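Yeah, one chain of the complex is gone here, protein chain that is, but the others are all in their spots.
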Amino acid sequence: MVFLKLAIKSLQNRAFATTLTVISIALSVALLLTVERAKRAAEEGFTQTISKTDLIVGARSGPLQLILYTVFNMGNATHNISYETYEKVRMNPAIDWTIPYSLGDGHRGFRVVGTNQDFFKYYHYRGDRKVTLAEGQEFNDLWDVVVGAEVARKLGYKLGDRVVVTHGVTKGEGILQHDDRPFKISGILEATGTPLDRAVYMSLQGMEALHIDWQDGSAPSPDKIVPHNKLSKETLPVQTITAFFVGAKSRIETLKLQREINTYKEEPLLAIIPGATLSELWNGLSYVEGVLRMISWMVVAVGFMAMLIALTTTLNERRREMAILRAVGAKSTQIVGLLVFESALLTAVGVLSGVVVSVGLVAALKPWIETEFGLYLVGPWFTRSELLYLAITLVGGTVIGLIPALRAQKLALKDGLSVRT
Amino acid sequence: MSSSSELITLRDLSYTYSGQTSPTLHVPEFRVNKGEELFLYGPSGTGKTTLLEILAGVLRPTRGSVEILGRDLVKMSDAERDAFRAEHMGYVFQSFNLIPYLSVQENIELPLHLSASRKARLGTVDTEMVIRALCGNLGIADLLEKKVTELSVGQQQRVAVARALLGKPDLLLADEPTSALDADHREKFLKLMFELSELYGTTVIFVSHDRSIEKLFSRSLSLESINKVV
Partner (left out) sequence: MLKVLLLSLMALAHTEHGAHVHGTGKVSLAFDGKKGKLEFHAPTEAIYGFEHSAKSKKDKQKKEEGLGKLDAMAEMVVFDPALKCEVKKEIFEVIEQKNHSDVEAEYAINCEAPVAGSTVTFNFQKTYPRLKKVQVEVLADQVQKSLEVKKNGESLELK
């Protein structure tokens, strides 16, 4: 193993250049891995925002729009569906459970969702995780609201705080405020790392109560305002909802159920399989993934260039060394081997350090990334494609090493035992 | 055919560097006997180093034959010549003989790692002991653990000789190894070198432009007397 020793000692001898080269390869590998990992986390966070729900049903529009306003708190429904339709559809024997969702109002930039207790019972995300309360209780009273973890954190809410709901989702203070309706925080949700954290939940009746005296979307004149102490959960009829989630009794039945809902005669409805729509959307995003990956590979290429430069610039100084090795009997192919081995060693150490940096970074920043970005860093440390990338990098670095090595061989043959310039 | 006392026979040898039209070297015939201490002199640029490199098997002559120990180097493959050199020869340069990032001992051991047959020449004795004894003879035993860069030029040249003679090679090729030494050290250096080469039965071919040391050798030749380039 004299060449291992020679390579290591020679690299040590050029410690500064060696370190810089290793760092540049390590950083590029770390970037490559971290981008891949972020991509995986984003995909996981994205496609696992909702689970165990077989269908999401809303008024007929695009599936994208439907999933965005129900699951991601983004955009608005153009139409609502009547409560009557909801009641009829949910009677379908193929249906196991439903969660009604009524959207529209906002609270200081956060979405307000009207739903019922089934939300706590059946809403799942990331496999079999359920919505649970960190503090307090569900919205049992008409004026009770439950806030998502991020809402509570950002706005500094505690149990019992009174809140005001704005009409329509707007940033900051709403223009039209339902400030005559004294809502009270009855519960705060456990953080989920999903858009659930960024919404305020109340009963369907509470949502109706907001608008009981409104007409055509405008605030009532003072004489028509219904005093809030005259409203109660029992007496308020629910007119419309925006969408509902469906859990079917069987997957096979779901296909038929979906078709039945999509062809529902009395009202135009759209039923989508959320996971299928999400994965379709994710595939539509694959170009972002491609761009990110391309950037990472370019950084890797820059790392290799740094190595190539570092190895080539030292070649001239090392011609003497090559002549000595030739004199003691080294074959010119062994000289090539030595240099290729050096770059393979550099790359290997670089790749290894890159892996350590990436793994360390992910491990250290995991909690922060989860709460701040809702990116869940789950799954294996390395996927097969990531391992393949590492292998490609290793082979690439070694092949790059061939360039200075073959040049060195040429010089060694030309020089013989004396360095000719 | 070469007799048993002959180590080297060159016949009709010619070497032309690529890109040049006239040969640097043309040797119709040249013989060296086993155990000789041959001094080859001539001004620089007359092909001394070229001849040494051909003998070492690093350069392949354009024409002719190079017979060493009864084997023709010209007929060998590159790899075979490299292996032959590793097994049978030692080489000492004018200067910068040592790899700077290896210790003195590691430098001396190099040929053993590159050639198993060279190592076999040491016999069954402990390598460490052989190196210690060899270096003791050369007066550099206390330098073994040192870094090469801490050595004086004279010490470096003696380390180079130790490396070249380790494993009792048949042939020692020396390319002006004393030119960087002062007259006093030069003679001491040569005496040490001969002492060992005679002990090991190693033939020495020494090229130089400095004829002041000529008298210490068993035979002295001007390169011009064997190189017939016009």
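Order of writing sets the chain letters: A and B. Residues in each chain are counted from 1.
The definition used in the following text is that contacts are C-beta pairs under 8 Å (C-beta built on N, C-alpha and C of every residue); 3 or more make two chains touch, one makes a residue touch a chain.
The model shown is predicted, which means the values in this text are computed figures rather than measured ones.
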item: Where the missing chain makes contact, among the chains that are shown; value: A
item: Contact partner of the left-out chain, one of A:Asn283, A:Asn316, A:Thr333 or A:Ser385; value: A:Asn283
item: Residue, one of A:Gln65, A:Gln239, A:Ser353 or A:Ser418, that touches the chain absent here; value: A:Gln65
item: Interface with the undisplayed chain - residues on subunit A; value: 38, 42, 45-46, 51-52, 54, 62-65, 68, 72, 74-75, 127, 250-252, 254-255, 262, 273-281, 283-285, 288, 373-375
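By our rule, only the chains that are shown with their structure count from here on.
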item: Chain centre separation (subunit A, subunit B; CA means) in Å; value: 69
item: Footprint of subunit B on subunit A - complex, ascending; value: 2, 5-6, 9-10, 12-13, 320-321, 323-334, 416-418
item: Subunit A partner contacts - residues on subunit B that touch it in the complex; value: 49, 52-53, 56, 58-59, 78-79, 82-83, 85-87, 91, 93, 96-102, 106, 110-111, 113-115, 118, 163, 175
